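Just passing along the structure, written as structure tokens.
What you see is the complex with one protein chain gone and the rest in place.
So, chain A:
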């Protein structure tokens, strides 16, 4: 089931084993599932869809799994759990990957990929200067071969880069990337011609939640003349935080985003939790320049920390679940507005004309 991999090709995240506080709990959980399967006479995993976990029966188990995922999946298990619970496995077509990597793709796309590969995850991972670059290039070229309508977008490099830290098989990482682009990001997020309406719409939607949940900060943003589309850097959403958060925090965010049902908009929870953690610093900014400097400066804007900080961030993000139930509707609405605006050849950036008043950002919020 699991092909053997040359040890030298493994990313350091998988070779330098760290003790994971949740490993025992995961092992116990997986063991119980295996026992239950054999009790039911389903020893052959292929019978029930395969995978480490298989179809979960009963609320109890579902809840236990949810708690385990929220607490963090051990690095060694991520490759299996991510692919299984996101159903990325279902995308796989036999030998398709092999043919994608052999396909001839537009040389301009290859140039763009080759330019970015050595500029990916470089700050944290010397692994990337060795075999990582080749792996990353292969996955991105395969992506361009499969999605010739989308092509390569800067930002996919860091998403794929982090996937490859958790998933040692290029092909598996590729299918996970495809699944993310197909289902986890809104439609057309990475399209050549969408004028970035998807990610911009998301930032505008985020502002509507800042207004509701952090009115003082929202007012401060208004006072500083920070337009809704500048609330946070566009890469927060565009790279699913891979270009933003520290590695541990990112993996924990992706655990929940990729694996738990109904959490495809979890990135909004994270964005708001980050703003909450940085609220006092942002409130101290006296000009728009200071605000943007703060956002882009990792020494100021706190986006990484020790295990305790990461736990706090995840907890805060999860606790926002109830407040963020309408993200899907709002982002669809904003994206539609922006597309219409772009379509009518107007400048993308004139939020004041577009949106009179400070409220009324979404269909469910007074039109």
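One rule holds for everything that comes next: contacts are C-beta pairs under 8 Å (C-beta built on N, C-alpha and C of every residue); 3 or more make two chains touch, one makes a residue touch a chain; residues count from 1.
Just so we're on the same page, contacts and distances are computed from a predicted model.
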item	value
"Glycine cleavage system H protein", "RabGAP/TBC", "Ras-related protein Rab-6B" or "Queuine tRNA-ribosyltransferase accessory subunit 2" - which is the UniProt name of the missing chain	"Ras-related protein Rab-6B"
Residue touching the undisplayed chain, where the options are A:13, A:86, A:120 or A:269	A:120
Absent-chain contact - pick from A:88, A:112, A:180 or A:327	A:112
Where the missing chain touches chain A, by residue	112, 115-116, 119-123, 153-155, 157-158, 192-193, 195-196, 199-200, 233-235, 238-239, 243, 284-286, 289-290, 292-293, 295-296, 342, 347-349
